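A protein chain is absent from this complex, but the other protein chains hold their places.
Right, chain A next:
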Amino acid sequence: SLFLFKDWVPIIARDVQRQRRQAPQAPFSNAYLSGMPSKRRKIMT
């Protein structure tokens, strides 16, 4: 039930705030992109 997840609430609330302030995503490194499946990689680059 949802009750089991109640410890999560303050953490998620804090993370919601943090994500509002988060800087836009910088370009990805080749090292990271090389882990993508090849089709997905084509869309990303």
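For the reader, a short list of remarks on this structure follows.
Heads up, the rule we're going with is that contacts are C-beta pairs under 8 Å (C-beta built on N, C-alpha and C of every residue); 3 or more make two chains touch, one makes a residue touch a chain; residues count from 1.
The rule is short, and it goes like this: contacts and distances are computed from a predicted model.
One chain of this complex is left out of the view, and of "Lymphocyte antigen 86", "Golgi to ER traffic protein 4-like protein", "Proteasome subunit beta type-7" or "tRNA methyltransferase 10 homolog C", the protein name its UniProt record gives is "Golgi to ER traffic protein 4-like protein". Listed by residue number, the positions of chain A touching the unshown chain are 4-5, 8, 11-12, 14-15, 18-19, 22, 26, 28-32, 34-36.
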